[in-house]
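All remarks here apply to the structure that follows.
Left out: one protein chain. Kept in place: all the others.
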Amino acid sequence: MTPETAFVLNTFSLLLWGTLVMWMCAGFTMLESGSVRSKNASVICMKNVGAYATTAIVFYVVGYNMMYSGVDPGGWIGSPILLYGATGAERALLGGDGAATAAVVDNGRAAMADWLFQMVFVGSVASIVSGTLAERVKLHSFLLFIAILAAFIYPAVGSWTWGGGWLSAMGFRDLAGSTVVHSTGGWAALAAVLVVGSRRGKFRPDGSVRQTPPNNVPMVTLGAFIVWMGFLAFNAGSHTGLTGAADAVALSNIVANSTLAGAAGAVAAVCLSRWVLGRVDLFASLNGGIGGLVAIAAAPDIPTHLWAVAIGGIGGVLCLLGIRLLERLKIDDEVGAIPAHLGAGLWGTLAVCIDGGGDPFVQALGMAAIGGFAFGASLLAWLAIDFAMGCRISETAERLGQDAVLGIETFPEFLRHEDE
Amino acid sequence: MTPETAFVLNTFSLLLWGTLVMWMCAGFTMLESGSVRSKNASVICMKNVGAYATTAIVFYVVGYNMMYSGVDPGGWIGSPILLYGATGAERALLGGDGAATAAVVDNGRAAMADWLFQMVFVGSVASIVSGTLAERVKLHSFLLFIAILAAFIYPAVGSWTWGGGWLSAMGFRDLAGSTVVHSTGGWAALAAVLVVGSRRGKFRPDGSVRQTPPNNVPMVTLGAFIVWMGFLAFNAGSHTGLTGAADAVALSNIVANSTLAGAAGAVAAVCLSRWVLGRVDLFASLNGGIGGLVAIAAAPDIPTHLWAVAIGGIGGVLCLLGIRLLERLKIDDEVGAIPAHLGAGLWGTLAVCIDGGGDPFVQALGMAAIGGFAFGASLLAWLAIDFAMGCRISETAERLGQDAVLGIETFPEFLRHEDE
Partner (left out) sequence: MTPETAFVLNTFSLLLWGTLVMWMCAGFTMLESGSVRSKNASVICMKNVGAYATTAIVFYVVGYNMMYSGVDPGGWIGSPILLYGATGAERALLGGDGAATAAVVDNGRAAMADWLFQMVFVGSVASIVSGTLAERVKLHSFLLFIAILAAFIYPAVGSWTWGGGWLSAMGFRDLAGSTVVHSTGGWAALAAVLVVGSRRGKFRPDGSVRQTPPNNVPMVTLGAFIVWMGFLAFNAGSHTGLTGAADAVALSNIVANSTLAGAAGAVAAVCLSRWVLGRVDLFASLNGGIGGLVAIAAAPDIPTHLWAVAIGGIGGVLCLLGIRLLERLKIDDEVGAIPAHLGAGLWGTLAVCIDGGGDPFVQALGMAAIGGFAFGASLLAWLAIDFAMGCRISETAERLGQDAVLGIETFPEFLRHEDE
């Protein structure tokens, strides 16, 4: 394969997987929108559409450069240059200057293909935060936080790792983002929920939990299927090369391991749900599958597939136990995003050491540093937002539902929520 | 890269993007079906499934040849040969005649891969018309028009441009169909609505608008996400080559620019909706995103990404303003398809001149010629259909809902519409 053919395949692969990862935003939207009470389901759609669009713009204007441009080897952050774009050599090549080909090909892949793939990852991080905060966060406050997340918090963490910064120099391994993407999202969500607080009535005075029923179970299931499918692309695309047989084999192992880990997570969580909840629980299986996929994301190219099953299964179990733990701690995470992404993400980052080979100390250091920073920076951001504009809807809006307040009822022919 | 490898990649790329564009038909169906009142939602599904199937058959039997086969350089129409298919050289190659390889490879891509990609574009055009006419058009009349559209109206326009006809010879540029696909669909929808008329009660005697609530907002959102995803494939696949580094870079810019334009359209429309409608409007963002994607379709390979943001943002704004304008004109476009596809499509065709380089006079001429023809031919077709078989359901059917009349209730357990 010539270097140019390799460049073409690398780029094409990244674009196709990236397009499927973009589709995960739809999955997270359906999952969250179907999980809430119908009086808030339309606003969930608005939040997620807004978060996706905001992420795209902000990550283009400032985020990508903060993450990847001019990160010193071992450094802490990229450059605050505005507007990422095709390289000079790429523009020359498109302008007809064939001599630029060598310089273009030398980059391995086209600049904007990489931008797309990285951007849709930030979209996933935003979806995690959205899921936790459902039914009580102010739309504008949420979108402002997403802008900060996409412009600074996520790019900082990314620059340490995938951008070639200090954690990368120490040998921290996280192929597809168990920590970089999922734990970061989970920590941000945890910080957010501490500031925003629980939904009114979620915890009774005696400490017991008042479950709110999902308004549309098949929609939640559809969302989970979309997310599962997107994860195959998420993990596959993270192996950014497609230049020879070794790459093709690695890619195949990644997709197969991800499939197995997701299935194992779903099965393990369902089996546990029989014991913990006393019933075969659909949501346990859906979240468990996501937990399994998050857990395998750090090392989806693990050589032994049976380990993928084990890592995914444990991810699913952690996800279900995490939901229980949060309820004990009176932390209200509507869709279970924190257990699925933070809990399983931490486990997956450690699990790299099992068979893929990673230094447990470095992995733990990375988890702690990224966790500390993502949680701390998010907490500061949320406190500032709360101070400046408030982050929580009014009690009336919460009782009536955000849809009524924003004037977009989800199923206007079916239910009226005026006085609940 | 050998010519044969290039042929393989060109074809494979076209098939994958084409498969994702086919998926847009599901998106338009969900968007339209979720937007109407539930008494008509099932018939919307039937209309769209029927339009997709009709398009596939008709474009195979006659449409593709009318658009691409034997168009004279600078000509006005292709050949009315029946049945498109694999070329003779392709059939020889599959039959084991290795000597045919050179002739096959010389075509650049496999014949039926191109057929697929072009066919799913016609499916999009059909969806546009469907969206505008929701809740009052006769199913059979609609499908007959779609057959005429796929057999003749769209192929004629296509032959002038992508088929190598007179507009192409003048240098008209429209890479992924802002005018060829979207404006054509919008003009056809406009002609249709003038003949079919508004839904009863849509405009009150005093001229004010009676909004009909969508029956399922998350379904509309899902549909919009599907359409957004499909647009990435729509624009990417329109750059039909994948034969070297320049193609890979162009493809990356196209997908990135499309993503940015869609996001900008959504953001701009939402910001405007706060001002125009007094609220943050989900439908403005969904339609605005589509408007942005339509606007960028004419030149998604534009070199400066910031222009993509601007073009998309303006597309989103035009979409929202267009909805308002149509209401003033008492034109009832149920899902806002005309503003999103015609309004933003015209803008995008002009915007080619900004940074991509296009002759404003030629672009304007193309817009006028295609608009005049698509509108005129569609108007004639609809008048003929109305004369021959009527194009509008009975007053009773409209009051009861088309679902009841056709015997397929959308949510039979939830609502009865018998006497509304």
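A and B are the chain letters, set down in written order, and residue numbers restart from 1 in every chain.
Keep this in mind: a residue touches a chain if its C-beta (ideal position, glycine included) is under 8 Å from a C-beta of that chain, and two chains touch if they have at least 3 such contacts.
Please read all numbers here as calculations on a predicted model, not as lab measurements.
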Candidates A:171, A:244 or A:360 - the one touching the absent chain: A:244
Chain not shown: contacting residue from A:200, A:279 or A:324: A:279
Given A:169, A:306, A:368 or A:388, the one touching the chain that is not displayed: A:306
Where the missing chain touches chain B, by residue: 2, 4-5, 7-8, 11-12, 15-16, 18-19, 22-23, 25-26, 29-30, 33-34, 41-42, 44-46, 48-50, 52-57, 60, 83-86, 90-91, 93-94, 101, 104-105, 109-113, 115-116, 119, 139, 216, 219, 222, 406-414
Touching residues (missing chain, whole complex) on chain A: 1, 5, 9, 13, 16, 20, 37-38, 213-218, 221-222, 224-226, 228-229, 232-233, 236, 242-253, 255-257, 259-260, 262-264, 266-267, 270, 279-283, 285-286, 289, 301, 303-306, 309, 411, 414-415
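We adopt the following convention: only the chains that are shown with their structure count from here on.
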Inter-centroid spacing, chain B versus chain A (mean Cα positions, whole Å): 32
